[in-house]
Every structure is written in structure tokens, then in C-alpha cells.
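As you look at this complex, bear in mind that one protein chain is not there, while each of the others sits in place.
Entry: subunit A
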Amino acid sequence: MGELVRKYRVVVLGAGGVGKSALTVRFAQGRFVSDYNPTIEEEYACDVQAEGETCLLEIMDTAGAEQFTALNEVYIKRARGFVLVFSLTQESTLQDVDNIRQQIQMIKAQEGQSIPIVVVGTKMDLAREREVTRDTIKDLAARWGLPFYETSAKNNWHVTDVFHDLLGQMRRRYPDEPLKKRKEKTKSRNRIDRCIIM
């Protein structure tokens, strides 16, 4: 109650239809969205434990459709951490990840080297349709110097790893994110905002 937590803004970017929302909703709400309904913009907030401390992740799920990519710059400027998503079943979506990666580095150039980024391959369960090989991923991970995760939102494979890795990176990179009072869903009548800050 009235507990102070550190808040980190994350944005999920990637081509249309790769499964950004499926990944985000699986993590934030623990369920799998099977039908495809293109996102415009959706924000999720969830508590994540890191080294015994509760953090608030504000995850912005974005539109992958080409017509909306002009907004990416706005999202990138506001966020601390980035989840770049491609589909393991569609090799061309790696190109979008590369473009976004370069855009982030351009926009965040003055923040120095280590920008918290995680690259995520989705639809790992669709093994037969897989186009992106392990070798390709190893090669890119080394070239870009970024962690890669292969996931399945459907089977809940490695989804939490993605966000925990990113949170760890953000905590190291921005240890001074301000403490925020967590938004409370239900207001209790007798709640007293005590002087928590000492």
C-alpha cells in the first residue's frame, strides 16, 4: 500500500504480425491471444521482481504496420528499454529489427554505449515453418552485441526471460530511475499516504 517502486518504460517494436502483442500480453497478463487483431498502441503495466525489489514495468505495445512506423521515433525517445521482435518463421522480419536497432542507436546516441535492448524471435513452437536458423541468430547476436531469445507466447517459452533480462539491463544502466507510487486499482477509503520517504 502506497509502496514506492522504480518505474521503467519499455517499448516493444518490430514488423507487423510477428507477435509483439502476443508476447506482451503473455507476459503482462499471462494469457495467449490467438487471433490476430493489429495493434495501434496499447500500454500495459506490471510489477516485476528483480533482486528482491519490486519494479514497475510500463510496456508500450506498438503498431508494426508500416503506416505507423513514423511514430517509432516518439516511442524510442520516451523509453528506457527495447524489445525488438521478429518472427522465427519469417526471415525478412529480421531486417525490420536491424532498421529499428539502428534508429535507436541514432536517437539515443548521446546516452552512450549500452542501451538496454533484447532481441526476440517468436513463434518458436511452429518448428516446421521456421526460417531463421540458429546459426543466423548466433551470427547476428555476435555482430550486434545483443542478447537474443527464442520464444513462444503460445507455450509460454522463455517469455519472462526476455523481460527479466531487459529489466536487469535497465537497472544497471539507469540505477536512479525515480521512485513512483504504484497506481492502485482499488482505492481503500481509510488509506493514508504515510511519509514513506526517509
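Keep this in mind: a residue touches a chain if its C-beta (ideal position, glycine included) is under 8 Å from a C-beta of that chain, and two chains touch if they have at least 3 such contacts; residues count from 1.
In this section, contacts and distances are computed from a predicted model.
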Subject >> Undisplayed chain, where the name is taken from the UniProt record, one of "CHD5-like protein-domain-containing protein", "NADH dehydrogenase [ubiquinone] flavoprotein 2, mitochondrial", "Exosome complex component RRP41" or "DH domain-containing protein" >> reply: "DH domain-containing protein"
Original post:
So which of A:74, A:126 or A:141 would be touching the chain we can't see?
Top reply: A:74
Subject >> Residue among A:60, A:84 or A:97 that touches the chain left out of view >> reply: A:60
Subject >> Absent-chain contact - pick from A:35, A:51, A:135 or A:176 >> reply: A:176
Original post:
In the whole complex, what residues of subunit A lie against the chain that is missing from view?
Top reply: 37, 40-41, 43, 60, 63, 68, 70-71, 73-75, 77-78, 176-179, 181, 183, 187, 189, 191-197
